[in-house]
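Dropping a structure here in structure tokens format, bear with me for questions.
Only one protein chain is missing; all other protein chains are in place.
After this line comes subunit A, so read on.
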Amino acid sequence: MAVPEKGVKLLDSWISPFGQRCRIALAEKEVEYEYNEEDLSKKSDLLLKSNPVHKKIPVIIHDGKSICESLIIVEYIDEVFPGKTNILPSDPYARSHARFWADFVDKKVYDSGSKLLKSKGKELEEANKELIGIFKTLETELGEKKYFGDDAFGLVDIAFAPFTSWFYTFEAFGGFSVEEECPKLAAWGKRIKERESVAKSLHEPSKVYDLFSEIRKKFVDA
């Protein structure tokens, strides 16, 4: 019987905001890991074996066992690697509150953002309105807090952080300004980049923009 390989592997794709959540969490906990960039047009045997149900990244493989779904991975990382910080608070009510808002980001931001990136005309207008509405809801939740986790950078911050690199792209395609519509959210976006875990896991907004401009040229404007 083969002995499972020790250590942490992350199967990921550079642009994935879900993968970035895992990278931020691993960095917060100062966990060393092996990063595997997956070609999603030609998925590796390892990915197909580690996530046979969804065949999606991110997946982390810890001592040979695979864990899938980004927020589940982040909670797992928090539980298994003590580190210097906690990603979830210890109080059950605060934990449920954090999970609720991380889940809200999961349910709303990617789908709405993707709609915006892929649409034009009336559809784009509606997608724009929807996304701004979602950002405003998040801004209300953030309020005057330093982070969504209050003083502590936590699960909701990690869930939403990767999308801050997409703000520029949303703004360019949608014709709005995050700073004008949601100044507190914009300020939070700048604040979190002061954390090393976030700074090294996020992309330059221009890189995200270049990628989606290419995709848009091919599929939307064509």
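Basically, a contact is a pair of C-beta atoms (placed from the backbone, for glycine too) under 8 Å apart; a residue touches a chain by one contact, two chains touch by 3 or more; residues count from 1.
Here is the rule we go by: contacts and distances are computed from a predicted model.
Choosing from "Tubulin delta chain", "Histidine-containing phosphotransfer protein", "N-acetylglucosamine-6-phosphate deacetylase" or "glutathione transferase", the protein name stored in UniProt for the chain missing from the display reads "glutathione transferase". For the chain missing from the display, the contacting residue among A:E75, A:D157 or A:E171 is A:E75, taking the whole complex into account. Among the residues A:A27, A:I67, A:L131 or A:V178, only A:I67 touches the chain that is left out of the figure. Residue in contact with the omitted chain (choice from A:W14, A:F100 or A:F219): A:F100.
Contact residues of subunit A toward the unshown chain are 53, 62, 65, 67-69, 72-73, 75-76, 79-80, 92-93, 95-96, 99-100, 103-104, 137.
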